[in-house]
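For this view, one protein chain was removed and the others were kept in their places.
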Amino acid sequence: MKALVYGGPGKKSWEEKPKPTLQHPADAIVRISRTTICGTDLHILKGDVPEVTPGRILGHEGVGIVEETGAQVGNFEKGDHVLISCITSCAQCEYCKKGMYSHCLNGGWILGHLIDGTQAEYVRIPYADNSLYRIPEGMDEEALVMLSDILPTGFECGVLNGQIKPGDTVAIIGAGPVGLAALLTAQFFTPAEIIMIDLDANRLEVSKKFGATQTINSSSEKVVEKIMQLTGNKGVDTAIEAVGVPATFELCQSIIAPGGRIANIGVHGKSVELHLETLWSRNVTITTRLVDTVTTPMLLRTVASKKLNPSLLITHRFQLPEIVRAYEVFAQAGKEKTLKVILINE
Amino acid sequence: MKALVYGGPGKKSWEEKPKPTLQHPADAIVRISRTTICGTDLHILKGDVPEVTPGRILGHEGVGIVEETGAQVGNFEKGDHVLISCITSCAQCEYCKKGMYSHCLNGGWILGHLIDGTQAEYVRIPYADNSLYRIPEGMDEEALVMLSDILPTGFECGVLNGQIKPGDTVAIIGAGPVGLAALLTAQFFTPAEIIMIDLDANRLEVSKKFGATQTINSSSEKVVEKIMQLTGNKGVDTAIEAVGVPATFELCQSIIAPGGRIANIGVHGKSVELHLETLWSRNVTITTRLVDTVTTPMLLRTVASKKLNPSLLITHRFQLPEIVRAYEVFAQAGKEKTLKVILINE
Amino acid sequence: MKALVYGGPGKKSWEEKPKPTLQHPADAIVRISRTTICGTDLHILKGDVPEVTPGRILGHEGVGIVEETGAQVGNFEKGDHVLISCITSCAQCEYCKKGMYSHCLNGGWILGHLIDGTQAEYVRIPYADNSLYRIPEGMDEEALVMLSDILPTGFECGVLNGQIKPGDTVAIIGAGPVGLAALLTAQFFTPAEIIMIDLDANRLEVSKKFGATQTINSSSEKVVEKIMQLTGNKGVDTAIEAVGVPATFELCQSIIAPGGRIANIGVHGKSVELHLETLWSRNVTITTRLVDTVTTPMLLRTVASKKLNPSLLITHRFQLPEIVRAYEVFAQAGKEKTLKVILINE
Partner (left out) sequence: MKALVYGGPGKKSWEEKPKPTLQHPADAIVRISRTTICGTDLHILKGDVPEVTPGRILGHEGVGIVEETGAQVGNFEKGDHVLISCITSCAQCEYCKKGMYSHCLNGGWILGHLIDGTQAEYVRIPYADNSLYRIPEGMDEEALVMLSDILPTGFECGVLNGQIKPGDTVAIIGAGPVGLAALLTAQFFTPAEIIMIDLDANRLEVSKKFGATQTINSSSEKVVEKIMQLTGNKGVDTAIEAVGVPATFELCQSIIAPGGRIANIGVHGKSVELHLETLWSRNVTITTRLVDTVTTPMLLRTVASKKLNPSLLITHRFQLPEIVRAYEVFAQAGKEKTLKVILINE
């Protein structure tokens, strides 16, 4: 089969690889029908994720059709249409039993990381019974690719950890795909205001269409001043960090109201300064989380009932063999106005 | 009357001051029967709390007898024995309605800070109906001085925010009075292990008597290594910071298990480094809190039913006029083996 | 002034009464600008609420303008536009401190019940600081009459107690004003399905406009069968009882899924049969609640931000002196297609 293969920092190619085979009785082989590219894949290509070794097939998102199942797989059979979770989970270790699939002792984030991923014609999914989700008939399968990673990430790490309640004021820093996923799912809890902050005018425009009540362009506006003005000098109840650099985490600390929650989603490469000299007495909560994808069934129900439209996040489509070109379009998100690209394996 | 008066950095004196009078119909005047000294008072004396101006009577803890009440006070009358909360709260502002008395728009921590405090023969208590608690007959009133501040502080900021559950492993960094208050009240939720960490051998000895299952002397032992060994390399479920310096907050980050909670109690004077480069994916929660004293009625019930013995924290007793000497003993806690000193106003 | 006065079972009249005066320093006198009639008022008129004695002015809902305040009132002054809560609360008793204003030892539901109410030109409001809410400038004051009672009742007793989550399936039994208030506020939490059940075709039609995804007319359809069919034989996650008779509570028990919640709102006059012989093993939660109105500030924010439109519930308007006629229209809700009637005091 063909696959997108990492060749070391800065190198990738669309090349022939052996079709995956069952290695454990809990495995399934899935024929990919749609996949996508994640910001994390760009990090890997920069060499920022050293556990990924040359030869690895990238990708941890997608939908497809079950091709073959191991002897232990009970929930799926050949021909089933499935959503692939970016998190592999055994369901039975101590972390899985607590709902912390991200820390599964036998899985976690391994696809396109420690084992071959989904940017290929076929993929092997370990612990298939708990790592795949059946797609109900009649759903828009392409849209569900957004449920592999970014929608549960925005929802679990941002919205749930941020404890958003009806009437709250929320700020989301970063209007990339994950920040926008947080914006879409924050509305499940009916906050009064959602303030979206980014440097990119187009993404702020998109944010408004997606439900932001206010936008602030941090390249030209004084963010803290404007938020204090919008909130009667109180600050926001929840600040969601969806960028992953010190400056944006710093910003969260400057705009959080007493009693508020800072929910970090961003993947950080450096430590940040935490201003305990002021925050110690402000009754704030700061959370971090690698997505567990425990809310995937809940999200599937909200999509099925038309409360959430994940296809809003898709801006470009390519045939799977065009994936190298798709990476370029995804990497130049500002110029190309890219959110998520869909790769189609006919 | 006589009172302990702040005279600017490094200066205090036991001197004559006018007896307080009602200034607002919600005020009560309380005759102090027992008060104490807090670590915060030492900070004030160093000049670290610039809002405290020379001439201020210090102290924010104590029990006493109501002497006079304003026209609006409905819950108390002359002669009632009362516990004074370190937090003054109006009960009716937006923060009080959420249970965040610490941020009361009309109160908060003001005693011995922005208004005259309890290290005196009499004190004026604003919003008396909500800032005093009736002492049930037959209780050890002296012991209840520990409920003015340190027990709710250890309980709310450390134990409740740390979400301690039966069977959990807890580390408490700092075995001073507040850390010990956290140790005593952590046991309300029956954790399997409570590991106490301090530099002072005597305080670790006391910790064992108070229920610590393990102690680590951070002056001589490798704390992180020992905790990893005690926890099968997982780290602790809850780490409570009860010191207030960067090194101890750093330690919390090194010993916290995936999914764990870091509950800060310490009063920090500087920012700290937050290691988001590792913590971003570890599903941790970090909390800060100025005590709200909303759990005072609950704590009173646990004392009344003998589930909590606050008098364990009292090591020294002085007559109130000896308060300058008491400050010395309190300041030299290591040498004098001081936890809390009681000042008696006969 | 003029007021609607209860004259014993079956009797009411619009008659002259003395204008209320301050009786306690925490009181305020409010000039009513809009009030309404509640189903409870009809119960009182039937003689079902014996604590209400002849001579009592009815009514516990309304908005108005502060006319006079007692010496203790700090949050309001003459001229302020205010929302009147149906629950009077002192903010300082043990129940108020827990947020259970309904059980306030000094208040609770007393307006139009134990003291004179709001169906009058003026009303006296005890504990005004905590029982009135300032109306932000520019809001539709008439619509806010719905926040005195029915919206917090539907939200607190039905939606919050029913623990509705995104993706859930909810059934609401009873599409009267309170059931519809539950329907409107249930959508704050984005359930996948809201099934509305009633005998009245018009109210089911209204329910669809208000967001119900399914309606069942219990006069002509087999409710349990239809719900089992709609839910794949599982039953609903939350069943909200908004009628108050044994048959509807019985229905809730028949349609609840394992792990589900039955949230009772209805005012019951008789005991009901609880089928513990089947429910004991089904992990269900049943709740009851008299509205506390603790969520009024949250609801005000959702109205201000256009997430909730309370005016949808208003079907008829009368001048206040026409109140006897308004009672007729309200009592004949089926024929008149009445939801809530507004009474205007020009």
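Chains: A, B and C, in written order; residue numbering restarts at 1 for each.
Rule of thumb we're sticking to: a residue touches a chain if its C-beta (ideal position, glycine included) is under 8 Å from a C-beta of that chain, and two chains touch if they have at least 3 such contacts.
It should be emphasised that the depicted structure is a prediction, and the values quoted were computed from it without experimental measurement.
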Looking at C:Lys17, C:Arg134 or C:Arg289, which residue reaches the missing chain? C:Arg289
Among A:Pro25, A:Pro136 or A:Gly334, exactly one should touch the missing chain; which is it? A:Pro25
Of the candidates C:Leu42, C:Val267 or C:Ile344, the residue in contact with the absent chain is C:Val267
Among A:Glu15, A:Asp48, A:Glu77 or A:Glu94, exactly one should touch the missing chain; which is it? A:Glu94
Which parts of subunit B are in contact with the chain that was left out? 165-168, 185, 187-190, 192-193, 213, 297-302, 304-305, 307
Those residues of subunit C that touch the unshown chain are 95, 98, 100, 102-103, 244, 249, 258-259, 264, 266-277, 279-290, 292
Touching the absent chain: which residues on subunit A qualify? 25-26, 71-72, 74-75, 91-92, 94, 96-97, 99, 129-130, 294, 297
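Just so we're on the same page, only the chains that are shown with their structure count from here on.
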Go ahead and note the Å separation of the Cα centroids belonging to subunit A and subunit B. 42
Numbers and ranges of subunit B residues touching at least 2 other chains: none
